[in-house]
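Only one protein chain is missing from this complex, and each of the others stays in its spot.
For clarity, chains are labelled A and B in written order, and residue numbers in each chain start from 1.
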Amino acid sequence: MLTMKRVVGPLTLAAATLLVAAAGAGAATTSDQPAAIVIYPKVVYDTAPVSDTIIEIANTSTSPIDLHCFYVNATSHCTNTGAPCDTGLDCGGVGACVPGWAEIDFSVTLTRNQPFYWLAGTGRNRSCAAASTCEPLPLNGTGVCAQGILAGQPCTNAAQCGVGPCVGADQSNAGTAVPPVPESLFFIGELKCVAVNSDGTPSGRNDLIGTATIVTDLGDGLIDAQSYNAIGVQANSRCDGDTALVCSSDDDCGADGPCVSAVDSNNILVLGPNDDPEAEYQYCPETLVLDHIFDGAPDPVGEGIWMTDLTLVPCSENFALGQADLGRSTAQFLVYNEFEQRFSTSRPVTCFDETLLSNIDTRNNARSIFSVNVSGTIAGQSLIRPVGDGLIGVARAMKVVNGQTIEDISAQVNGDGLRPVFAPGVGYEIHQLGERQPQDRIVIP
Amino acid sequence: MWTKRRVRTREVLCGVALAIVMTAGAAWADVTTERPGSILILPKIVADGTRDTLIEITNTSNTLANAHCYYINSAPLDPSQPPGPTNPSLWQEVDFFLFLTRQQPTQWFAGSGRTVSPLDPPGSLNAGLDPGRIPAVPPGFQGELICVQVDSGGAPTGGNALIGSATLLGPESDSSKYNALAILGDEVDGDDVLNLDNAEYRACPSELAFTHFAQGTTDPYIGDGSQVISRIALVPCTHDLENAIPSRVSATVFSYDEFEDRLSAVIDFTCRLDADLDNLSEVNPFLPTGGPVFGTFRYSRLIPSNVCEGGTNRREPCSDDSDCPNGTCTGVVGLLGVLESAHAASDGSSARSSQNLHTIGEAPGATITTVAVP
Partner (left out) sequence: MRVLKRNPWLAGLGALLAMVVLSAQVATADTSTDRGGSIIVFPKVVADGTRDTLIQISNLNNGLVFAHCLYLDASPENPFLPVNPVTNPRRCQERDFFIRLTRQQPTIWRASTGRLLSTTDTVGACVDFDLSGAVRQNCPGFDPGNVPNVYAGPGAPFEGHLLCIQVDGSGAPVGGNALKGEAFLESVEGSVGFPVPGGDGVVSAYNAISIAGIEPDTDAVLNLDGVEYSACPDLLRFTHLAEGGTDPVVTDYSATTELTLLPCTIDYETQTPPQVTLQFLVWDDLEIQTSLGSQLTCWFDSFLSDINGGTPWDPSNSTTYMTQVRPANGLQCRGGTTEYQSCVDDDDCLGGGVCAPSPGLLGVAETFRYIAPDGAFTGSSAINMHVIGTRENDQIFLESGVQGICDGGLNAGNPCNGPMECPGGDCSLDN
């Protein structure tokens, strides 16, 4: 056996324990494992340029699953015209651009192992009057004929059986109707889908995976596509004899068994740490870790500069009352550059926040701690810690290839108020650290 | 006249000899082309643009029958080049499921597959209960089809309900047809490894035998300027579909003419062999001998070698244990096949016919490792 001796001092040991424990702290939210709640922090629909989000969601189990989904419309509107806006300049300098928070919900049923998709801008329903490639609903999975000469024969509807029904063991999308997002010109917001039982109560089935792709037609043969995996929140199972223990099987519980679902039937979904008996779902992270290229940094590969925008949504949400009375947080940022130099700032997040990194702390992008002008290096690591409700998010890095500098972009943002269109871009998930101790709650109707 | 009597005697003797040879195996291998089985093998499926294959499968039982079917594409890696050591076969497997009601026949073309649609009008190509979605094979496909009878959960079962056939269509209006080889199931245990050992399923034959015109000989009916060109497709009984490991086969060929003169050769291949009879080995045992009258008709036998079981040469053909370090020369790979003959006239017109090969004896021990169904 190869042997190596190491001297392990107490500090090292403590640090090692810390580090191992930190990394091993349960499952938390996840973007690469099936879960009971899937969150798409950024859903975009736009008409100029044409942009839409392909929402893909799949059932990884062999049993059908019902979902209760919620769009959060975070589009700001002018107080004077009601039109969507980014800043007050969009309102003619008269009205104010007020952020919105409105939710609409709908139901989706997925059959076994079914991948399903819809476009945010058009939804998906029986008539499916949108793109020619959109199959109408319902999509019936394969069932079997219950009677007659064809008993046992696979079928998709009763007509194929001749006599008797086509029994599909609920394997049908019947009941699914996905509305388009409630804005006709521009929409930005999030989507949350919760696995539920047939009676609408939460279900602890960790069977959902999701991916979102924001596709933009920039014209002149240029298409931009940015994908990210939906963030999954897994439901807990706990030992019946000791609810402070999270388990995956009866063996984990031993004498404290059996291992049962921790999700109850009320409409409050509690996200919390593993040792909290009330926590029905896994916890939101204590800290988000965002690797990024500092805004305005020249691309090491080719021409152009990079800009990154960050979308943060709260872990807590009250869909029952349709109010943004949950989901308030202050995001504290700690920014490191490649010289290990550190800067910090903070920003309140209510309901939804999407911003260029270099606009987090200032309206002058070139003077932001997130800009290359201040940091001096290309790569940065930002730690984001929520104070208040938990936060999750997604990042988007975009290349500016039209020769603009960060100063030009700043002037554009602050001048005519038009949203700069950067392309091409990439979406990617944000890393997580730690285990949030306070509970987060999602209240569904 | 002396000559005629001698010929007649020889004919009788040859016939008797043939009968003796064919019955000498005593134990009939239960790989059959005229009875239903639990495993169907169609050794020759072609969909390469000039030819397509109409596949017919029927459930002969009075209950629902499911089948897990596997296409195996053995086209060369570079279809523009001839197969060879530097251009090996793809050995690409694609599988799908069939659902057949009682006594239901079904059919599809390999090149286009079949979709599930309740709207097929009566009389159309896909009218009838669709057996499931059957994928189209990729362009340039040359390979085989294996269908294993399974239960509703996808586990192999020994219902012995399946029969099948394949009609090779083209080029142009030419066609030929052969029956699928059916392997009977006995005490099928339902796992992913199908043992052809006379316990779980019946064994593969120890020999294949067929009569045929000598390669390139004149067709006695069409006359001068005509040729009979035969092409054989051989597949091993042993398939490892889960791990996509093609079987290596070495087979000894004995070919007899009407004078009992024997030519022999050894043919080696991996995964599947589909070649003209005069393109199998350096020595061609299928040549005409004995002049234009005699020696034009031959009786040939193919005897596959064992393969190493265990050891470092596992799955390699062997003749004795010394060829198998740390192993034994007891592995069975088996052999099945079909022969297609084209009778071509001097003006270029031709007609093809297919024939199943006869089976002799039995060699228990081949296995088919199917893909694990989740």
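In this text, a contact is a pair of C-beta atoms (placed from the backbone, for glycine too) under 8 Å apart; a residue touches a chain by one contact, two chains touch by 3 or more.
Because the structure is predicted, anything quoted here is derived from the model rather than measured.
*Asks:* Looking at B:S124, B:N326 or B:S349, which residue reaches the missing chain?
*Replies:* Considering the complete complex, B:N326 is the one touching the chain left out.
*Asks:* Which of B:L42, B:L100 or B:V137 touches the chain that is not shown?
*Replies:* If we include the chain that is not displayed, B:V137 is the one touching it.
*Asks:* Of the residues A:G189, A:G272, A:G327 or A:G380, which one touches the chain left out of the display?
*Replies:* A:G380
*Asks:* Just checking the interface: what residues of chain B touch the absent partner chain?
*Replies:* Touch with the absent chain occurs at residues 73, 77-78, 85-88, 92-97, 113, 115-116, 132-133, 135-139, 192, 240-245, 310-312, 314-315, 326-327, 369, 371-372, 374.
*Asks:* Could I get the residues of chain A that touch the absent chain, sorted low to high?
*Replies:* Residue positions of chain A that touch the missing chain: 1-4, 6, 14-34, 50-52, 54, 56-58, 60, 111-117, 119, 131-135, 139-142, 156, 171, 209-211, 213, 215, 217, 220-229, 273-275, 286-287, 289, 291, 293, 297-304, 332, 334, 336-340, 342, 344, 372-373, 376-381, 383, 385, 387, 397, 399, 401-402, 423-435, 437.
By definition in this document, only the chains that are shown with their structure count from here on.
*Asks:* Could you work out how far the Cα centre of chain A sits from that of chain B, in whole Å?
*Replies:* Spacing between the chain centres: roughly 54 Å.
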